[in-house]
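Only a single protein chain was left out; the remaining protein chains are all shown in position.
Right after this comes chain A.
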Amino acid sequence: MMEEAASQLERDHVHNVYDKIAPYFNDSRYKAWPKVRQFLLDLPPGSIVADIGCGNGKYLHINKEVFKLGCDVCRPLVDFAWSQGHEVQMCDGLCLPYRDGCFDAVLSIAVIHHFSTKERRIRAIKEMARTLRVGGRIMIYVWAMEQKRRKFEKQDIFVPWNPNPHLASSFNREDAKPRRRVTAQSVSEVIDNTENHRKVRSTSSVADEEDMTQMVPQQGTQRLWFFSRSLDSVFDFGSLAISWPSSRDLRQLSSATGESEGNKANQRVRGRGLIKQVSSFFSPPSVIGSEEDVFDSDVDLQKGQNDSGGPSNPTNNKGKENQGVSVSLVQECGSLALPDLISLQQEHLKQSEDQSPREPIGTEQQEGRQSPEGSEEQMEASCLRYYHVFREGELAELIEHHVEELHVIHSYFDHANWCVVAEKVRVWKI
């Protein structure tokens, strides 16, 4: 059951988004991360390497002495990689079409943070480990919760994508550490210019624009992250009904925060508490760290945040702005597989004193569907990418506790990422 919700979420907020934004990734300014490049260059000649989640194939040209192949779920990206002369396939990270132990090395760069549950992330790592030969090595990069100067407030987030092309030029990428599929570019586009964003959009979701304006008055460089609960915490016990629970059902949901799995004691009726808690997830925009990390940093941004919502405490839940955020977020995520967002939003609206001028979520946002003629408005509304950002040590722990066939060799922070290099070991079972 949770599987369906998880895979639906990934379809809507990973796969469909990348399908739409693929054309924007093929920018010569995106280079390989140096440590990843070095990992590849250090491989003995004649090695076979797989880049799982290769995107547009950015790493596939490095080191002519080794045989590289790549795979991804995103057809447009894979097509591009092919056009560059690389061997690529379409496949799913949870079910790799390669025989056991056939690779000398595997790359997983900025991929597994798109899996929406811990279990799926573990499965993805195990699948890659399966295809590694004993003694072979895997390098995994995932986005870090802890950025250079800030931290994400929560670990499960939606990152908006702004396809507006003319914003790209305003973005200075001199020092940027680009990531393969992400859009350091997209982030700056959303943020660098919320004003442009406003002007350019003649969008159906007028409400969104107003929210943005309210929350981000003159600040060109604020970041907007939409937070959500981890699917792991919503579906704590695997026994909850999945599709769009009514608010009554939601009251019965565990209101446990974070990742307390299997804690039945938490299943109390606490409707109001739950709503308040989830509302706090829809915090006013958090200012995030440096672009060099993942997102641009600017000390001035701190001021910006203060301007836009009072105290810098991001979980301050007062005022129209927050309400605005939650409403616009939910409107955007209309057909998400995160039921608490939908029904709770309705609750929230009912409870709030201020009558929101905008319509309740009756209006269907065609989230994640194929946009007709790829119009910009449609793209904007449906291009929220899901990420589970990792805490320090989380990735290494995941491997140490759940993937016995891998032994962690290095564990480090590389700009905006937590990174692990692990070796496949033979596991003896008696």
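By definition in this document, a contact is a pair of C-beta atoms (placed from the backbone, for glycine too) under 8 Å apart; a residue touches a chain by one contact, two chains touch by 3 or more; residues count from 1.
The criterion applied here is as follows: contacts and distances are computed from a predicted model.
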The hidden chain: which UniProt name fits, "Sorting nexin-2", "Multifunctional methyltransferase subunit TRM112-like protein", "Large ribosomal subunit protein bL20m" or "Transcription initiation factor TFIID subunit 5"? "Multifunctional methyltransferase subunit TRM112-like protein"
Among A:6, A:60, A:88 or A:419, which residue is in contact with the omitted chain in the full complex? A:88
Of the residues A:14, A:73 or A:157, I need the one that contacts the missing chain. A:73
Residues from chain A at the interface with the omitted partner, ascending: 44-48, 65, 67, 69, 71, 73, 78-79, 82, 87-92, 94-99, 102-104
